[in-house]
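Removed from the display is one protein chain of the complex; every other protein chain stays in position.
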Amino acid sequence: MMIALLRRLGQTVFVLFGISALVFLVFFATPGADPTARIAGRNASPQTMEKVRQEYGFDRPLPVQYATMMKKLFITQDLASYVDRGELVVPEIARAAPVTVSLVCGAAVIWVVLSIAMGTLAAALKGTWTDRSLMMLGLVGISMPVFWLGQVANLITQSRYHDTWLFSWVPGLGYVPLTENPWGWFKALVIPWIVLAVMFIGIYSRVLRADLVALSGEDFMRTARAKGLSPTRILLRHGLRTSMITFVSLFGLDFAQLVGGGALLTEVVFGLPGVGRLTYQALTNLDLPLIMATVMYSAVFVVLANAVVDVLYLFLDPRVRDAR
Amino acid sequence: MTAEAPPPPGPWRQALRGLLRNRAAMVAFAVLALITLSCALAPLYARDIARTDPFTSNVAGSILLGRHEVDIMQPNDNPLHLGLSPIGPTGHAAYLLGADSQGRDVAARLLYGGRNSLLIAACAAVLCLLLAAAAGIAAGFFGGLVDVILSRLMDIMWAVPVYLFAISLSIVTVSQGLKLGPFVVEADSLLIPIVIIALVYVPYAARPIRGRVLALRQAEFVTAARCLGVPRWRIVLFDILPNVTTTLVVLGPLLMALSLLAESALSFLSIGVQAPAASWGTIIQDGEGLIYTRPMVAIAPGLAIVLVVLALNILGDGLRDALDVRDSARRSS
Partner (left out) sequence: MPAETIPMLPAPLLEVRDLCVSFPSRGRMIPIVEHVSFTLGERDILGLVGESGSGKSVTAMALMGLIDSPGVQITGSALFRGQELVGLAQKQLLRLRGSEIAMIFQDPMTAFTPVYTIGWQIDEQIRAHERLSRKQARARTVELLADMGVPDPARTADRYPHQLSGGLRQRAMIAMALSCNPSLLIADEPTTALDVTVQAQILDLIRSLRSTYGSSVLLITHDMGVVAETCDTTLVLYSGRVAETGPTDALFAHPGHPYTAALLASIPPLDGPRPHRLPAIAGAPPAPLERPAGCAFAPRCSYAHETCRDAPPPLVPLVPAGQAGQAGQAGQNTGAQSAANIQQQSAQFAACVLPAEGTLLLPRLLEADTAMSSPGGIILGLSDQGIQPMLSSAGEPPL
């Protein structure tokens, strides 16, 4: 148990180190990304350049620079942006994170509920038209680029049908903090939630249906039928419960990637100042401290989510419980 | 049926037969072929039907619709008629879907953009499959240190959201191109998005391949080959690879669908296909500013993407059913 835990910890640290080193190398080794020129401003004199270089430590060897940056990011937490001088990076992420978390959590609720309903219904009615149309609907959902869907949603709710009773409640683009105005928060996020959830509803309902259909051929499902249980109970208590093992592991990864910044296209289209958009801005500005910070934030989330999924696994699958 | 065909059909032919019977997959294939063909004929369309040059700005120009000469930039619809907006869908051969903000024919650009989008998606899918097959087979078959290194590398790639990963790579390369030893790739080359997209999806494709190889390595025919002293490269080439091909074939269309979506996202963020070249993603980006006045500019390429990705997914489903991959995957797990 202890060894497994330590192993896990080691892996986590390794992954985090690997990512940070990779990002650092890519953005420092890239010609033209030299931060000195950016900080010093255009047409800066060689003296200024030299001064900046010394002040920021760009003249020191790369490993030292890397270590300094990591120390500033994790320990002293006073890493500052190169682009907006003085802007501290960690608080910036702390401001963006609630937006992303709000967006992703709401979408996750929608997609989990709807995909379970759709997948189970389709599996129960396997081979019927309901099944076929639900699965085709899911496939269409998977096939839509999320930023395009967002635009179309904006077109409908902000412009074309905004004046009808149906969408007159939709506020303009942007984010309203939950603590400020819960109802406004809800109204501002409903459309982004749905848009972000559409693709995942498609994926998850299809995966769940396939899993349930495959399970229905298993021996234990036949046993359950021979026991005289009702079809509903067999499907839900035996089939769906067993399918949850796959479902949860998938969900953990996707959820973490989204919270870690994977929802940036949705954030961009709906003007939500979340982590994804922040990362995107940092990347376009080649603002190395912010890039480093956002990528590390994202990686930490993914690694954390993996750990949570593993714990959930223990609850969901007794076989795994004994394997460790 | 059994009587007339003494040698039973091979697995590939059998799969083909199954695929041909799958009506949805055949429709999807026809749609794909049709779209590919029309995109391939883009120059013909631009020259002979629309009679426009979709790559030059045409803000001051006018076109002949029926017998009327019409300005491409029209007065705005707003009450004061302030400003100009490009012409909407005309219903004529010229500017069938209207113009974008630079007065270019959207319909013609759509076809030209499709060429790039489809080309990038297809090449990225193939490249990704090759890389993933190499990585998956190496990790699965040789195990040990190779597996550890590759698996950790993939872990690192997993830990960053795919799109963020692709965007980082794109930003680095788009500004100054790519120099890999003697190879120099121009910043606006299509190779850049191809390589980036292929690279980003390698972990997704390599994982199922590795799993399949791990299962195959335990298979008795591989053990038998080992016992016979067959060299390892021969086992990989003649025993493992043919059995992995079905997985690769099934992954192909699905990866192409993912690549198409990724390409459009990158181009939408203007770090994919670079102007003046177009792709469906760049056209959506062009249409972003016009979304409330001329929504067709963004809607048309989006619909094209949806159609192609949908067709690819259906084809992938059909292939999987025909090749029975899911079944064998389940058994091996």
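Remarks
The chains carry the letters A and B, assigned in the order they are written, with residues numbered from 1 in each.
As a convention for this text, contacts are C-beta pairs under 8 Å (C-beta built on N, C-alpha and C of every residue); 3 or more make two chains touch, one makes a residue touch a chain.
Treat the numbers as computed from the prediction; the structure is a model and nothing was measured.
Checked against the hidden chain, the listed residues A:E50, A:E87, A:E218 or A:D310 yield one contact partner: A:E218. Touching the chain that is not shown, out of A:K72, A:H238 or A:R277: A:H238 (per the contact rule at the top).
The chain omitted from view is touched by exactly one of A:D163, A:E180 or A:D322, namely A:D322. Residues of subunit A in contact with the chain left out of this view: 127, 218-220, 222-231, 233, 237-238, 241-242, 245, 316-319, 322.
Just so we're on the same page, only the chains that are shown with their structure count from here on.
With centres taken as mean Cα positions, subunit B sits 23 Å from subunit A. Of all residues in subunit B, only 152-153, 155-156, 158-164, 167-169, 171-172, 175-176, 257, 261, 264-265, 268-269, 281, 284, 287-288, 291-292, 295, 298-299, 302, 305-307, 309-310, 313-314, 326, 330 touch subunit A in the complex they form. The touching residues of subunit A, when paired with subunit B in their complex, are 11, 14-16, 18-19, 22-23, 26-27, 30-33, 139-140, 142-145, 147-149, 151-152, 154-155, 158-159, 210, 214, 253, 257-258, 260-262, 264-265, 268, 276, 279-280, 283-284, 286, 291, 295, 298-299, 302-303.
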